[in-house]
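Every protein chain except one is present and positioned as in the full complex.
Every chain is named by a letter (A, B and C) in the order it is written, and numbering of its residues begins at 1.
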Amino acid sequence: MAHLNLATQVVQMLAGALLLISFAMLAERRSRRLLILLVWQGAVLVASTLLVASTAHLPHLFYSAALTFVLKVCVLPWILFRLMRKLGIERDNEPLVNVPTLMLVGLGLVIFAFGLAQPVSALATTVLRNTLGIALAVILLSFLMILARRKAFTQVIGFLSLENGLFFAATSTTYGMPMVVELGMALDLLVAVFIFGIFFFHIREQFDSLDLDQLESLKED
Amino acid sequence: MNGIASTTALTALLGLIAAWLVLGALGLARPNSIRWVARTLFPVGALIALGVAGAGAVALTAHFSAQTAVLPLGLPSLHFHVRLDALSGFFLLLLGIAGAGISVFAAGYFRAGEGTAPGMMGLQYHLFLASMALVILADDAYMFMVAWETMALSSYFLVVTQHRLPEIRRAGFLYLLMAHVGALGILLCFGVLQGGSWLMTFDAMRGATLAPAWASAAFVLALLGFGAKAGLVPLHVWLPEAHPAAPSPVSAMMSGLMLKVAVYGMLRVSWDLLHAGPWWWGLLTLGVGLGTAMYGAIFAAVQTDMKRLLAYSSIENIGLIFAGIGLALLCRSFDMRLLAALALAAALIHSFNHALFKSLLFLATGSVMHATGERSLGKLGGLIRYMPWVAGLALIGSLAIAGLPPLNGFVSEWLLLQAFLQTPQIPHAFLNMIVPLGAAIVSLTAALAGYVMVKFYGVVFLGQPRERALEQAHPAGWLERTGLSWLALGCVLVGVFPQVALDVVGRITGQLVGATVQRGPSPWWMTPLASNQASYSGLWLWAGLVLVVAATFVLVRRFYHGRVRRTPAWDCGYRWQTPRMQDSAEGFGQPIRHLFGPVFRMQRELPLPSDPQPQYRVQIEEHFWHALYLPLSRFVLRTAERVTILQGGRLATYLLYSFLTLILLLVWVL
Amino acid sequence: MSATAYAWQVGECLLAIALAPLFAGWVGQCRAWLQNRSAPPLWQPYRVLRKLFHKDVALATHASWLFRSAPYVVFATMVVAAAIIPSVTTDLPLARVADAIALVGVFATGRVFMSLAAMDVGTAFGSMGARREMMIGFLTEPALLMVLFSAFMAFGSTALPRVVEVVLRQPHIMLHPSLFFAAVAFVMVLLAENARLPVDNPTTHLELTMIHESMTLEYSGRHLALIEWAAWLKLFNYACIGFTLFMPWGIALHGAGPGLLALAIGALIAKLVVAGAALALLESITAKLRLFRAPEFLTMAFLLAVLGLLVHLLLEV
Partner (left out) sequence: MEILLVLGCPLLGAMLLAVVGAKRYAAEVSVAISLATLLAATALVLRIIHGGSMTALHEEFFIDPFNVFLVALTALVGFTTSVFSRPYMRIEAEHGRLTAARLRLYHSMYQLFMAAMLLALTTNNMGFLWVSMEMATLSTVLLVSLYRTRASVEAAWKYFILCGVGIALALFGTALLYAAAENVLGGEGMNALLWTHLNAVKGQLEPRVMGLAFVFLLVGYGTKVGLAPLHNWLPDAHAEGPTPVSAVLSGLLLNVALYAVIRCKILADGALHSTLPGHMLMGFGLLSTVLASFFLWRQRDIKRLFAYSSIEHMGIITFAFGMGGPIANFAALLHMTMHSLTKSAIFFAAGHATQLSGTQRMDKIRGLLAIHPSVGWGLMLGGLAILGMPPFGVFTSEYLVLITAMRDHPWATPILLVALAVAFAAIFSRLQPMVFGDTDDRPLPHSPALVPVFIHLGIVLMMGVYIPPALAEWYRLAARLIAG
C-alpha cells in the first residue's frame, strides 16, 4: 500500500494545485494569462488522470487522459490563442471589482463544497476519494468566475475551467465515465468552443467589442 | 309508460341539442347568405327550441322519475353524465319557450354587414343555446364546467359581433374575464363539494357528507361563482356593459336565458348537492339578493341608454330571484318546508317570467334600433305611432316587468310578498324581526320598477319624436312581430293562470324541499296558503277589468256621444314649445338622483343662467369601480412592475440566480 | 256563494260609484266652511260630470290609442278596487279575486296608465306631471303595503273580508300599538295618493306646482269626466280601506240579513261623513309642501309604517 499512499499524496497535491489555479483565475485580470492558467489547469488534470490510471491500472483512463491532453492542452488552447490574436484582445485586461471580496466568497464556497462532498467521498472507492470536495470547489469557483466576468472571452474561459472541474470530479469519484460518453462530451466541448468562436465575431461585428455590458438591451421594463 | 316517456325525453333532448349544433355548422356552408342562415336556419332552430321545451315539460309531468345516462365523451375516468329531473326540466322548458321566440325574432332581425359574418354568428348562436341546454343537463362537474365555459365563450363572441368598436371590445373583455373568474370559483366549489370521493359526479356529491365548515365554504364559493354570472352586486359590473354591446337577440338570450342558467346552477348546488345548512346561508343570500334588487332598480331609473336601462333592470330581477332563494334556504334551515316551498316557487316563477318579459323588451329595443338607428333615450319618442305592433307588445312587457296585475310579473312578486308575510313564524328571536322587513325592500323595488318602466316606455314610444328622422321609422317585419307576440302571449297566459304555473313548480319544490304549496281548488284560483288567508285570480281580475271597460265604453256611447275634435295640444300659453321640451331621460331620472344621491358617483355640468345655448350634462358612475375594481387592477399592475425587476437584462445577474438556486437546494438536501 | 251575494257584490260596486262624487263634494263643502267661503252644493261633482259628458272631446293631434283608452282603464281599475273592498258586507264573492296586495297592484296599474297617457301627448307639463306622479307613487306604494302588512300580521290574513271578520269577532285586537303607527302612516299615504294637501293641491291652477292636474291637462269631455270620477272613486276606496282596517264596526258579516245590511250602509255613510270632515280639517290646517319636501313627507310615512311593523314584531309575536 506504500506506493499507493505515495500516489494518493501526489494526486492530492495535484488537486491542491488545481484549486490554487482556479483561485488564481478568479483574480486574474489579463485574458492572456487567464488562458495560460487554463492550459496549466488542463495539464494538471492530465497528470492526475495518468497517475490514477497507472496506479489503479485502468486502461480506459489512459485513453481519457490522452483525450484530455489533446483536447484541453493542445486543441482548445490553440483555437483560443488564434481567436485572441484575431480579435486583438491579447493584452486587454478587464477591471475586476474588489478582488478581496471575491476571494472571501470563493473561500466560503470551498468550505461549503468540502462539507457537501463528505458523504460522497465516504463511499467513493477510488484513490482520490477525498478530492471530490476539491473538484466541487473548482466547479463552484469557476461558476463564480463566470458571473464575475464582464467580457465574453473570459466568460468562456471560466466555462472551460468549469468543464475541467467536472472532468476532475468524474475521474476522482468514479475513475471516469464510460468511454463512449467521454467521447461524446469531448465532441460537444469541441463544437461548443467552435461556436463560441463564431459568436465572438458576431458579437464584435454587432457591438464592436466583446464587452458584455452592451448585451443588456433585452429586458423587461 | 313514464319510464319510456322519460328515456325518450332524455334521448330526444340530446338529439335536439345535437341538431342545434348541426344547424350551427350548416350555417358555415353559406356563411354570407342572410337568406340561408337567418331566414332558413333560425326558424328551424326555433322549432328545435320548442322540442326542447316539450321534452322539458315531460320531465314536469306527475310521477316522472329522474332519468340519467352516460355519454361516451369526456374524461376517460369520468364520462359525461347527463340527468333529467324536474328542476332541469323546468329550466329546459324556460329555455325552449323563450328561445323559440328569440330565434323567430332573430330570423327576421339579423341583417348582413353587421360585424361577424352571419354564418359564423349562426354557429355561435346555436352553440350558445346548445351549451346552455347542456349545462342544465350536466350531472358531473367536468361536463358542467365544459358546457358552462362553452356558454361563456360562445356568448362572448356574440357580444363582440360589432368588434370594430373599441368600447364593445372592452365590454366583451370585461365579460369574459368575470365569467372566467366566476368559473374558477365554481370549479373550486365542486372540488370542495365532493368530500373525499374523487368521482366528481353529482351523484357522489349528493352522497357525500361534508364537515360544516367545508359545506359553508362550498356554499359561499357557489354564491360567488354563480353570482358573478347572474350579476349579483358587486360582481355585476360586466352586465350593464355586455348586454347593451350585444345585438338585441343576444342581449335577450343573455339576460333572459343565461342569467337563469346561473340561477339554475345556484339552485342545483344549494338545494340538490348540498344538504340543509346553517341559517346564515339563507340570510346572506337574502341580503345580497335584496341589495342587488334595490341597487339595480335605482341605477335602472337613471340610465339614458335603453339597453343599459334594461340591463340594470335585469340585475334588479335577479336580485329578487336570489332573495326568494335566500328566503327559502332560511326556511329550510329551520325546517319550515311549506314556507320554503312557497319562497322557492316565487323565485322559480319569477325566473320564468323574467325570461319572458326581459327577452320581449330587449327584442323590442332591437326593432326600435333597426327602425331608427338610435339607442339613446334622449333621441327617441313617439314611436307608438310609427311602429304600433312593437309598441303594443312592448307595453305588455313593460306592464309585466313593472309587476302590475293582471300580468305575470305581479304573480311572482305576490308570491314573494306572501312568503315574507309568513316569516314572523321563524323560530329565531332575531331573524323573525329582521327578515319581514325584507318585504319593505321588495315592495320598494317593485314600485321603483314601475317608475323605471314608465320612464322606459314613455320616453321611447310615447310623446312626440325628439328627432325629425324618427318619422321615417318603419314597423318591424312579420318574423320579428311573431317572435314578440309569442313572448307577450306567454306573459299574459302566466298572468291569467298563475295556479298552473304554481302546480308545475310544485313538482320541483316537491323534489327539492319535499313539500309543495297547496293546490288551488281550480286552475284560476291561486291559493298557496289556506284559501281564507290569501287568494288571487288573474282570470277573474282580467274579466272584471275588461267587463268594466267594455260596459263603461258602451254606456258612455249609449247615453252621450263619441264626438272627437282634433286640435293641437294646449301649449299652456307658451307658443314656442318643441318636442325637445318633453321630459328627457335625465329629467325623468332627476327625482331618483335627488333621493338616492349618495348611491351614485355623479358628475354634473350645470349651465350658467346667462348661457344662450345652455348645455346640461350629467354622468353617472358606480362606486364599485373606484372602490373595488380599479384598486385591484392597480395592485396587479404594481406587482407586475416589481416582478419584472427579475428580468434586468444582465447576464451576470441571471447566472447569480441559478447559482443561488443551486446553493439553496444543496443546503436543503444537506 | 248565493245569488244574493252576487247581487250585493254588484250593489256595493254601484253604491261606491254613486257615492264617490258625493263624498268628494262633501269634503269640498267642509273645506269651504272651514275656510269660511260659501260652499258649493253637495252635488256639484255630479253637475261637473254631466257637463263634461255632454262636451266634445278635444283630442291633441298626435294622441295615440293609449291616450284615448287610458281613462276607461283607470276608471275600470278603480271600480274593480271598489268591488274588492268590503265597505258594506264581507260576503263578497269577488273579494277573493284580489287580496289587499293585489289591491295595491290594481291601484298601481291605474297610476301607471294615467302617467303613460300623460306622457303620450308629449307636452312639457304632461311628462312633468307623469314624472312627479310616479315619484310619489313609488314612495306611497311600499308605504301602503307596509301599512297593510302590519295589519295582516296582526290579523293573520291578507284578505280584507277575513280581516274584518277577525276584528269583529275579537274587538280587543284593535288595541295593537302597531296599528296606531299604521293608521298615521295610512293617513299620510291617503293624502299623497289622492293629490291632497300638503303634497298636491287639487284646486290649484298654477301648473308648476300641480301633479295630478298637470297630467289631466290634455283631457277633455268624457275622458276628463271618467278621470275625475276615477279620482273621486280612488279617494272613496282609500277611505273604505281605512274603515276596513281601523274602524270596521258596522260592516255586515257573512250571511247577515237585509236589516243588518241596511244598517251597514248607514254606518258606512256615517263614517264617510266623519272622515270627510276630518280630511277637510286636516287639509285646511296644513300648508302645501315644496315639491322637493314631498319625498321627505312620504319617506316619513314609509318609515312610520315600517316602524309599525317592527313594533308588531317586537311586542306581539
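Just so it is clear, a contact is a pair of C-beta atoms (placed from the backbone, for glycine too) under 8 Å apart; a residue touches a chain by one contact, two chains touch by 3 or more.
Everything numeric in this text was worked out from a predicted model, so none of it was measured.
Colleague: Could you tell me which displayed chains border the chain that was left out of the figure?
Modeller: A, B
Colleague: Which of A:L20, A:A43 or A:A192 touches the chain that is not shown?
Modeller: The one listed residue touching the chain not shown is A:A192.
Colleague: I need the residue numbers on chain A that touch the omitted chain, in ascending order.
Modeller: Contacting residues on chain A, toward the hidden partner: 116, 119-120, 123-125, 136, 139, 143, 146, 152, 155, 159, 162-163, 166, 169-170, 173-174, 177-178, 180-181, 184-185, 187-188, 191-192, 195-196, 198-199, 202-203, 206-207, 215, 217-218, 220-221.
Colleague: Provide the residue numbers of chain B that touch the chain removed from this figure.
Modeller: Residues in contact with the chain left out: 72-77, 142, 145-150, 153, 160, 163-164, 166, 169, 172-173, 176-177, 180-181, 184, 187-188, 191-192, 198, 200, 636-637, 639-641, 643-644, 646-647, 651, 654-655, 657-658, 661-662, 665-666, 668-669.
We adopt the following convention: only the chains that are shown with their structure count from here on.
Colleague: If you average the CA atoms of chain A and of chain C, how far apart do the two points sit, in angstrom?
Modeller: About 102 Å, centre to centre.
Colleague: Need the CA-centroid distance for the pair chain B / chain C, whole Å please.
Modeller: Each chain's C-alpha centroid was found; their separation is 36 Å.
Colleague: Please output the residues of chain B touching chain C within their complex, sorted ascending.
Modeller: Touch residues, chain B against chain C: 381-382, 384-385, 388, 395, 399, 402-405, 410, 414, 417-418, 421, 424, 432-433, 436-437, 439-440, 443-444, 446-448, 450-451, 453-455, 457-459, 462-464, 525, 531-537, 540-541, 544-545, 548-549, 552-553, 556, 559-561, 563-572, 577, 579, 581-583, 587-588, 590-592, 594-595.
Colleague: Spell out the residues on chain C that touch chain B in their complex, using ranges where they run on.
Modeller: 53-54, 56-66, 69, 72-73, 75-77, 79-80, 83, 94, 96-99, 101-102, 105-106, 108-109, 111-112, 115-116, 119-128, 130-132, 134-135, 137-139, 141-142, 145-146, 149, 152-153, 156-159, 162, 207, 217-218, 221-222, 226, 292, 295, 302, 305-306, 309-310, 313-314, 317
Colleague: Inside the complex, what are the residues of chain A that reach chain B?
Modeller: Going by the criterion above, the answer is residues 112, 115-116, 143-144, 146-150, 212, 215-221.
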